[in-house]
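Left out: one protein chain. Kept in place: all the others.
Moving on, here comes chain A:
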C-alpha cells in the first residue's frame, strides 16, 4: 500500500468515527447544545478538555519551538499548563456552581449590566476568532502535506466535518468527538517519541530518556547536545536566560491567559457537580501532561537527530554530502519547509549559527554561511520519517495533527456561537425567544461561525501569526481578572469591572500594536520590536509585547478596585449571588434555571 493510501485510510477512518459520534450524540435541547446536558463524567471531560485545549500549535509547533530555543522556550511548557492550577482553584468550581451556559453570562449577571455582558462578548469573539484562524490553516497544512490536496481543499473538508458534528451535536457532539480526537492525537504523538527515545537512549519513556545517557556517545543526551550546538556557534541548549523579568511575565501571561480562555472554561460547565469541576481540572492536566512532558524530549532528541544527520562524523568533520541526504529531507524539500543553498560550493550541507562571534571559526572551516533552513513546524510531522518508522506511523501523525486542529476549532466555534445565540440574542436582543427559537439561533450561529472561520482560514489576515500575543494577551487582561474579581470580591461593582476590562484591553492592545503595528499592519509600528526598545529595555529587562498580558491583567485589577472603591457597592442580591457561588451545595439545581 502506498503512503498516500495509508494516510487516506487513517484520516478517513478517524473522520468516519467523528461523524458516527455526531449521529449518536445529537443535541435535543439548548442545555445539551451549550453544556452537553451537564452530565459529563469528570474524567471524560478531562480528556475532552485536553483535546479542546491542545491545538495545532501544541501538537505541531511546540516541540519545534523548544528545539530551537532550548531552555528559554520552557515558558510555553510551564505557561500552557500552569494556567490549569489557576482554573481549578480560582474559576472552574465557582463558575460551575453559578450553573449557566457561557462566560459572558456570568460577567453579565454578576456585574448586573448589559454593558459588562457586551464587553465580555466582544473580548470573547476577538480572541476566539483569531485563535480559530490558526486551527483552520493548521488543518490545511496537514491535509496538503499528507493527503496531496491543496491547502484550500483541506480547509473546506475540515470545515465540512466540523459542521456535521458541531451544528447537529453542539457541545454534546463536540465533547464525545473531542474524546476520540484526544485518543488519536496522543497515540500519534507518543509512538514516534517512544521509538526515538529507544533509538537514542535505550529508554522507552521519552521524559526519562531525555535525561539519560546517549547510547552512542556514552555521555548524557543533553551534554552531547550542548557539545554539538556549541561547536556550531549556537548557545547551549540548556543555557540560562538573562532577561528573567520577561521570562517570568511571559510565563505568567500564558498562564493567566490559559485560565481566561472561554472555550476552555465552558468545558467545566458540562460536569454534574462542583467537586467534579475540581477533579476534572486535575484530569485535564494529566491528559495534557502526557503530551507536554513528551514534547521537550521530542524537542531535544529531534534536534540531536537532525544535527547528527547533517554532521555524521561530528560538527568539526566534513558535513553530509547533499547527494547522500536521507529521504525525509527530500520529502520535506518539496514542501519548501526545508531548503538548501550551497554557499561554499562544496556539495555538502552546512548548518550553523551565523553569529559574529562564530564568524572566524566558520571561515576557518571553509564555510560561507548557513546553508540549510529548517522550519520549526516539521520536527513533529517529520519525526516518524527521521526515525525510519513504518508508514502507518506517518498516517497516524497525519490523523493526529488534523485531530488536534479540529478539536480546538470546534471548541472555539461553540464559544463564539453560544456567545451570539445566548448572550446577544436571548439575553440582550430578544429575551422572549422560545427554547426552540434559541436552539435554531444556536445552530445558525454555529453555521455562520464555521463559514467565517473557513473564510478567514482561506484568506488569513496578516496578523494570524500573532495569535499568541493577541488571544492570550486579551484573555489575561480582560476576562480572567473580571471573572476572578466577580468571585473573590463582593465589593467590585459593575462600573469597576467594565472600566477594568476596557482599560486592560486598550493598554494591552496599544502595547502590542506599538511594536507589531496597528492592527498588525506591517510598517505601522511606532517602535521597532527589539529588546532595547521595549518598556524598561534600556535596563536589559525589557518587557516583550508577548509578555504584556500579565501587566494588562494587573492594570485591570488596580483600575477595577480603584473605580469600585469610589462608586456604590453592588446591590444586595448581587452580594448574595457571590456568596452562593462560593458554596458547592445546590449546583445540580442551579443549572435548571
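The working rule: a contact is a pair of C-beta atoms (placed from the backbone, for glycine too) under 8 Å apart; a residue touches a chain by one contact, two chains touch by 3 or more; residues count from 1.
Following the convention adopted for this analysis, contacts and distances are computed from a predicted model.
Name of the non-displayed chain as stated in its UniProt record, restricted to "Branched-chain amino acid ABC transporter substrate-binding protein", "ABC-type multidrug transport system, ATPase component", "Membrane protein" or "FAD-dependent oxidoreductase": "Membrane protein". Taking the complete complex into account, A:274 is the one of A:95, A:229, A:274 or A:516 that touches the chain left out.
Only one residue in the set A:20, A:282 or A:537 touches the chain that does not appear here, and it is A:282. In the full complex, chain A touches the hidden chain at residues 66, 71, 74, 77-78, 81-82, 84-85, 88-90, 93, 207, 210-212, 219-224, 238, 240-241, 244, 247-248, 251-252, 273-275, 278-279, 281-282, 285-286, 289, 292-293, 296, 579, 582-588.
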